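A single protein chain has been omitted; all remaining protein chains appear in their positions.
What follows is chain A.
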């Protein structure tokens, strides 16, 4: 539903708000440090803030969504005409439209009570997980880059390159079952990693800002893939004039997890494995320790003998591979009948939201990815059953980001204490109290 045209304004918006002033060409410490300015500090606060804020932001967004559902509902509008004569009618209409919409949403995303048996009733949940699979994978990629202090907006380009590589292997080679899938998967991961690695390398070597580079690489990837899709012999299906690939070969397609009546595929298992892997990298491994040190304080990391530039490159490679996994799961799992240049379906950008909502932690990203998968699955059901415009779901998603990006607003609404409102200093005798917050 969020498939974006090549001229999608998202990119322009991101550029406008994120471009820092031009930096001098590389010198030792400054380029590493300069981007760690107010932008990054503000973003870090947003991305690694309180879990409560994330939950409350979702609640608030759903509340605002309810108001919009009520306002756009025709029955509510009709009843409100004679509001002062019979106010009860308006409230009943509001209740019916909102509860109807959200129950359709629930039945479209988790469990459908109208179905006779459990096997078909649970289908919406598997749909949610199917939609969540690429969101989790790509969200992990964005989150990991962020923990190293980098903002990877190149999800779209990395997904496209990964899809193209995995798809090409999947439809043009003849390999035994299993091996074929593995080779296609690896090709996709590699393509995503390399595409992101370009940005990492440029940042490390020249100090080029990764935000700009990844955005621009989105366009390069988009038009490169579009061109390949139009060129017979590359990605275009033989005997066709459409910019679309042939279907994937059966030997490369991810197996379905729960049988043919469900769409949930092996990609979900890979996404869960990626969550565990990223958790291990960030929280348990020496590499992740250095990643986080660089992300929190590149100066101290450099003084401590950590090779900050290599960390930037490694982080982008891993980030790109994770986002590549999202692309692979699209072509080998979700859309196996051949793909066009819209295969990324806006996931590269939704992943940023998912990473934000998940506060850049692996488990948070898992939860946020499933929530956004539910939005996608439930949004369609809401439109079909209640006639609620699908755009409301997009608005709710956007509101979530807005609320997360404005913690003081959420705190004011729910009257939460502001963090750090206590004393700035931390006297030895008082640290207990300070950390208790």
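Operating definition for what follows: a residue touches a chain if its C-beta (ideal position, glycine included) is under 8 Å from a C-beta of that chain, and two chains touch if they have at least 3 such contacts; residues count from 1.
The criterion applied here is as follows: contacts and distances are computed from a predicted model.
Peer 1: The complex lacks one chain in this depiction; which UniProt name from "NADH-quinone oxidoreductase subunit N", "ATP-binding cassette domain-containing protein", "ArnT-like N-terminal domain-containing protein" or "Multiheme c-type cytochrome" does that chain carry?
Peer 2: Answer from the UniProt record of the missing subunit chain: "ATP-binding cassette domain-containing protein".
Peer 1: With respect to the chain omitted from the figure, which of A:50, A:103, A:226 or A:307 is a touching residue?
Peer 2: A:307
Peer 1: Taking the entire complex into account, which one of A:120, A:299 or A:398 touches the absent chain?
Peer 2: A:299
Peer 1: Would you mind spotting which of A:290, A:329 or A:397 touches the chain that isn't drawn?
Peer 2: Selected residue, touching the omitted chain: A:290.
Peer 1: For chain A, which residues reach the chain that was dropped from this view?
Peer 2: Chain A touches the missing chain through residues 27-30, 284-287, 289-290, 292-293, 296-297, 299-307, 422-437.
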